[in-house]
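What follows is an incomplete set of chains from the complex, kept in their original frame.
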Amino acid sequence: MEQAIHLAYALDTFYFLISGALVMWMAAGFSMLEAGLVRAKNTAEILTKNVSLFAVACVMYMLVGYNIMYPAEAVNSWWPGISFLLGADNTVEEVLASGGDTYYSGMSDFFFQVVFVATAMSIVSGAVAERMKLWAFLAFAVVLTGFIYPIQGYWKWGGGFLDGLGFSDFAGSGVVHMCGGAAALAGVLLLGARKGKYGPKGEINPIPGANMPLATLGTFILWLGWFGFNGGSELKISDIDEANAVALVFVNTNMSAAGGVIAAMITAKLLFGKADLTMALNGALAGLVAITAEPLTPTPLLATVIGGLGGILVVFSIPCLRLCCPTVMRRSAVS
Amino acid sequence: MEQAIHLAYALDTFYFLISGALVMWMAAGFSMLEAGLVRAKNTAEILTKNVSLFAVACVMYMLVGYNIMYPAEAVNSWWPGISFLLGADNTVEEVLASGGDTYYSGMSDFFFQVVFVATAMSIVSGAVAERMKLWAFLAFAVVLTGFIYPIQGYWKWGGGFLDGLGFSDFAGSGVVHMCGGAAALAGVLLLGARKGKYGPKGEINPIPGANMPLATLGTFILWLGWFGFNGGSELKISDIDEANAVALVFVNTNMSAAGGVIAAMITAKLLFGKADLTMALNGALAGLVAITAEPLTPTPLLATVIGGLGGILVVFSIPCLRLCCPTVMRRSAVS
């Protein structure tokens, strides 16, 4: 019995750490994706942002964010407690006394959480690419990763009001992607379009990605990392039911991405007469985001359909954006 | 006892999922390898093929292929059964009643199998690079991943006639690589050489890879992914003997790749007076393919030799191809 608790704790902690490492790897995915899609002259800048935002996210979330988001995790709090920064973790006695209810290392939880914050900030970096200065961007990273993300994360995952209302968010479609996306939208509205995107008469100049192999590599990295992102969000793997759940999450995550690619390519072919690489990559990412709110409930077939809807949506979103917000999007051309 | 079955099931499932994720990562490896070796103008096309073939493979194998290849996996079949697409998996009662004979999630098995199919199709995409249209290629992907691969896979892994005859294929030198290779050869014979490969008088124009860092990255990704490909094919890790077996497979896979690199470089140096990067990369891949039929039986020393033979063979295969099939290879120049 006691040995089984030891082993389960070790297995769940290991599973958490590997999942976290896969999510950390998504930082490389965002970097390559964004570096591949900007103009060559802006490559170094977007890379600098991605490396440094990850570092800022780690430090700010350790110092402030984690404690705001999970006030109940006494063992890991330092504010007002200081145990976390002293490296304290569950003791053997505590774990055994819990009878297995405490089933992974508190440090591994912090590790898994801290890489999620960086993901949210990476979404912002992609959106404001080519139009925001480095230090201003990093200042915003301090605010988002230290305060904005943790506060809205607390609403759901920390036991706040959204959680009380029964809001469901398995792996962070809302907490991570919508948080990052909303911040990104705010940034884009403030900053206006990229210089050169719109001509003096409002005509649209496409800005093709400068390095498509990098963008493709970035997408594959994100696809791989998403197994950790969604798979790790089950939080436990050490019994038969939990292992089945994690396996279903892996399968659904993969099928949703695949459905997104196929749907985006067919939609683009029907709509524009051809399907290009950018559509395939956007389709994969749309499928992955689409399944992230609930990758455990659907069957693999349904997950493919959910991903496919994401893939269709992403293709339509391009002409829609042009129709709906022409003034906003052309602002840089006007000003 | 019961707890030990739970833990073993969880560990084997986790090991299967991580192995599968490493094999999924090979899709990125093939993409980078192939994108690095084609001419710059064809980069986007080969990337599009690689992303979309992976998606097609996942969907076709889920809908049709898995059921053709493993008809006995009742829990995962939907055709005639529908349990798999409904997300059904082994119940706790079934696993405990089996006394540990059912030792991993059925979903994790599907995940591990589905990424293998994509690998076979990736081999085709590399071979027909620069000479096949996107949608024709994807139509063939539908047929190969939905029908051809599963039928010949059934012969061995599904319990078909090859298995009955005692045919041995640990991780898929035959089922995966030979299947993909045979389809690739058929495609190449039909399509002829790449335009520009042979001049009007039959002279050979080398087509150097346009982006060697990408090709190198792709090879390293494949090398890493191969630990999942071969290591996961042991199917179980949860006792001392199985853990030793998986460890030996990791070591042998690594040593065979290393032997392939060294042998290819020395052979090229002796044969052509110099060893270049392409030879080193081909040597690694040849070593990895060479050990895949049986990475568990040989000692590490013998595995190095097996990989080395693969590395020698790959260097000799280039002049051999030129001598043996000049007509075939020059067809595009003639037509």
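As written, the chains take the letters A and B, and residue 1 is the first residue of each chain.
Everything below uses one rule, namely that a residue touches a chain if its C-beta (ideal position, glycine included) is under 8 Å from a C-beta of that chain, and two chains touch if they have at least 3 such contacts.
None of these values were measured; they are calculated from a predicted model.
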{"item": "Full complex stoichiometry in copies [only 2 chains shown in place]", "value": "3"}
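Following the convention adopted for this analysis, only the chains that are shown with their structure count from here on.
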{"item": "Residues of chain B that touch chain A when the two form their complex", "value": "3-7, 9-11, 13-14, 16-18, 20-21, 24-25, 27-28, 31-32, 35-36, 43-44, 47-48, 50-52, 54-56, 58-59, 62, 84-87, 89-90, 92, 95-96, 104-108, 110-111, 114-115, 134, 211, 214, 217"}
{"item": "Of chain A, residues touching chain B in the complex", "value": "1, 4, 7-8, 11, 15, 18, 22, 212-213, 216-217, 219-221, 223-224, 227, 231, 237-244, 246-248, 250-251, 254-255, 257-262, 265, 275-277, 280-281, 284, 298-301, 304"}
